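One chain of protein is taken out of this complex; the other chains stay put.
Letters A, B, C and D name the chains as they come in the text, with residue numbers starting at 1 for each one.
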Amino acid sequence: TSYAADTKINVGALRFTSHAASFVAFERGYFKDEGLDVEFKFFQAAQPMAVAVASKDVDYAVTAISGGLISLAEKGAAKVIGGALMEDPAIDGQKILVSDAAFKDGMTEPSKLDGRSFAMTQSGSSFHYMGAKIAAKEGIAVSFKPLQKVGAIIGALKSGQVDAWSIVPHIAKPLDGSGAVHIIGNVADYIPDYQVTVVFTSADKAANDRDTSLAFLRAFSKGADDFNAALVDKTAGDEAAEEMVKLVHKYVYTDRPYEKAAPSIRNGAMRISPNAALNTASVQDQLDWFKSEKLVKDSVTIDTLVDSSYAN
Amino acid sequence: MSEIRQDSTRKTVDFRGGGFAPQSRKWVGIVVFVVLIGFIELGTRTGFITNLTLPIPSDVFATFVDLWQSGLLWKHLLPSIMRLIVGASIGVSLGIGIGILIGLFSLIRAGLVPLVAAIFPIPKIALLPLFVIWFGIDETSKYALIAFGTFTPTVVATYGAVDNVDRSLIRMGQSFSLSWFSIVRKIVLPGAMPGILSGLRISLAIAIILLVAAEMLGAEFGIGAYILEAGSLYDLERLFVGVTILSILGVFVSLGIGVIEKRLLNWRV
Amino acid sequence: MSEIRQDSTRKTVDFRGGGFAPQSRKWVGIVVFVVLIGFIELGTRTGFITNLTLPIPSDVFATFVDLWQSGLLWKHLLPSIMRLIVGASIGVSLGIGIGILIGLFSLIRAGLVPLVAAIFPIPKIALLPLFVIWFGIDETSKYALIAFGTFTPTVVATYGAVDNVDRSLIRMGQSFSLSWFSIVRKIVLPGAMPGILSGLRISLAIAIILLVAAEMLGAEFGIGAYILEAGSLYDLERLFVGVTILSILGVFVSLGIGVIEKRLLNWRV
Amino acid sequence: MDLRLEAVGHHYGDLEVLSEIDLAIPAGKIVCIVGPSGCGKSTLLRLIGGLEQPTTGQIVQIGTPPTDSINPLTYVFQDFALLPWRTVEGNISLVLEDHRMPSARVTEIIANVLARTKLTEFAKAYPKQLSGGMKQRVAIARALAVKPAILLMDEPLSALDSQTRELLMDDLVGLWTRDPFTSVYVTHNLNEAVRLGHSIVVLSRRPGRIREIVDVTIPLGERELGDPELERQQKHLWNLMRDEALAADKELLNV
Partner (left out) sequence: MDLRLEAVGHHYGDLEVLSEIDLAIPAGKIVCIVGPSGCGKSTLLRLIGGLEQPTTGQIVQIGTPPTDSINPLTYVFQDFALLPWRTVEGNISLVLEDHRMPSARVTEIIANVLARTKLTEFAKAYPKQLSGGMKQRVAIARALAVKPAILLMDEPLSALDSQTRELLMDDLVGLWTRDPFTSVYVTHNLNEAVRLGHSIVVLSRRPGRIREIVDVTIPLGERELGDPELERQQKHLWNLMRDEALAADKELLNV
């Protein structure tokens, strides 16, 4: 393919290991192979990224399903076209954490969290969903504390001001290691096959630019396959794993030396859905939960949110 | 007195004064609001303004009425007002106290003014993670954030006001052998009051602005929390309801200070 | 002239003046900083202050040196300064323009002052989601946010300054039949300059504070982005490096305005 | 050019400030206006200069101003009204700039008026560097620069200390003697009035009406500090005004 023919697209990303599939596809030329000239747009948080897709500043992005994303879909501005990060019972996934104080207080497993506080960034965030599902399954009640920023949550957890939280492993494990926080369970035990993040684009692009969208998903899947093989299933060998960590380190923890960054990157490796397959059942469950909490309008259906023509 | 010629050209003196004096025309402000909102209503209804850009004003109003009728308005408004009152009281009273000390004592001035100048441009949201550790996630941290935000502008306004107290009045006090304490209490403080009050206007506007930042810290209820949730859900109607409430709150606070000024400073020319 | 008794009690007049006049003692400020930082260093090193509460100052300094040596400092600082300059220029020049119009024309004043008063207490972070839609995620939205934040205080300061221009100078201009345009350009504008500049001081402090909010919008580099990242990782050393840079930036901007004031307003008594 | 006030009256809202003023201001003479505080002297001067419009009556120019007069009716203010951001030169050029003169002409006019007011060496000074007396000299120089047909002076010496006032009175007399000008001179100070006025108009309390017009016949150049005839006139004026001044002083202002 000639460069002139390349379609320019903007891809939104956070500097998290969970976005590695895009980085791999870029670095290894999979996007180029599909005739896509990708430029990354980096964000500090997922919510503005969703808005940026709606405003067409960004063409494709990966994020957790949140109330904001559903709301934008309801306004006819965004559509989910594929799956990304997912919980896999066989793989180390998101962890349930408690503060040291709570741990010492006997909260050594999720069932003992009754009446305790559970941290989240905002109402309608994935943390809110996880906490609610865990509580429902254990038949307990927790109170949710919106703290907006991951940093604020970590601070609150370390100083024992909130009792519990759930978070991706690369953040959970170092915290557990520091002794100020303890891991007491896995999210996967409560929400099996949880579709944590999804690939989405503007409704307009999903409907009218199928070729590009499909090309993006193909390249993204190849990146995901490489990543899964190197760091999740670890079938590609140590050398490939090392190489993968180096590749990801170009984007994540860039200001830390490689030696410090590598463990965090390895810890953060969760499965990325092969072929960008979307677990529609999980999405439906999340949507139903958002509706039941009155965080999104009742009129939203799965077809409002997902362009099922991509689901494979 | 000599005689004036009667037969000459006569012409009245040209008028060249007037202007440069603002006149009050209250209705124009209302007209501007009505036209603006009417225009947006029309634009959003016809789709000329997309529903991603702005909400439909009448929907915003309906959302507000809902909020009111559900009783949630007060559930959000009261904690926010409480936080404003407590936080601003702490920040303002500390600020006035320190400001007066800076104004009165050269040593304190030399020590604290650079510190205040260094603290001034620090964005409060940057410190949110620290505030969680320092003050927890309950009301204390919200009070602390608002207090911190109102403190620096109040200090600056207060010591400026003390500096501006007419020195001739202080010299008068000394010439009548008033005690140092009498001079401070009866001359310096009342003389600094106009400056302190106009500083308060800014401090309280900042307090309202900081409400959103303060309620980032684990607030379930509160106008700031309401706005944040609406923002994260991209629910424009509720976002605008929240913003409008803050704006009205700001206007009321400003009117309130106006009333206090009228009362307290009726001695001003 | 009558004679004075020589045989009476003699006593020199008691001194009762002095005081209430600040003296400059620059070194005290430095001492306060040194003592404060020394105390924190000691406290954090001995564990008397936990490492959750505050970072060790020398670690913060080491982090700063790292940042500098890695060349990342400039990579973060330059875009932020660029955003400050462009955003503040837009906001300030629009603000001064509208402020002058408000100051000069009663109709514009009546229409816009309530609008500005309503916009003033709106927290800019509340509008972040809208700014993405309105201005995109590139530099434009950052400029717009800073411009928006500096606009309202500049407008208020400017029309206040125009109102405060000595009316007797304007009457003088009219009495010499100067044209309206000459009066505005040669009397009103220079007369309003001191007030506009002191408003600028506040506007630019606000611009620096807003940097963090602006760089929440998809900024990779920038001091605000650096602070946000450090905050989200609860990396206190880097958080304090970022905050200190903003604080120093603020002090420099304030000094800069001081220099401009000295230059432009050397005619003041 | 002469001026004539015909049945001039003025209101501010419901407040009647001036009533039924008939007055002639003949060319080449200085007419002083005295009266108690708040009787409308400044208002009257603003009406004469066209800065305000009389509610009733009219103010007419009889004859045309000399063709080289740039600003026929020119003020000198009590508070000097100098632009603090312009030098002495700049303050004078301000009033010439709107008239599109060749710059050589402007320079010439400025040099001329500075010389006449003995200010040449202060051309580059800023107002803040000048004493009150010098500031008022600059304001007078600025007024002379536009070659006024009539100089309207509103308590030009009131803001000065009495020694400076004495010096400036001499200057004004000197200027008039060399080149007689027409002037309406408002003052509180009866000593100034008898030293500078060819005729002195005494106004009553508000609403200001003309109570008496006193002519002083001694030529301006010959009037001196302590002249018994002037003292007599001054005393006469003071006796006329004393009670009204006392009443004006005791009035509570409602601000």
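Observations, loosely collected:
Simple rule for what comes next: a residue touches a chain if its C-beta (ideal position, glycine included) is under 8 Å from a C-beta of that chain, and two chains touch if they have at least 3 such contacts.
Because the structure is predicted, anything quoted here is derived from the model rather than measured.
Every shown chain that the unseen chain touches in the whole complex is listed here: B, C, D.
The residue from C:R16, C:R167 or C:K262 that touches the chain not shown here is C:R16. Within the set D:Q53, D:S69 or D:Q129, the residue that contacts the chain not displayed is D:Q129.
Residue positions on subunit C in contact with the hidden chain: 1-6, 8-18, 269, in rising order.
In the full complex, the hidden chain is touched by subunit D at residues 36-37, 122, 125, 128-131, 133-134, 158, 161-164, 166-167, 188-192, 225-226, 228, 231-232, 234-235, 238, 241-242, 245-246, 248-255.
Annotation for subunit B: contacts to the undisplayed chain at residues 168-169, 171-172, 174-179, 182, 186-187, 190-191, 193, 265, 267-269.
Simple rule for what comes next: only the chains that are shown with their structure count from here on.
If you average the Cα atoms of subunit A and of subunit B, the two centres end up 41 Å apart. Distance between chain centres (mean CA atoms), subunit B to subunit D: 46 Å. Contact with two or more other chains is made by residues 47, 51, 54-55, 149, 151-152, 154-155, 158-159 of subunit A.
Shown for subunit C are the residues in touch with two or more other chains, namely 52, 128-129, 133, 171, 174-175, 177, 228, 231, 234.
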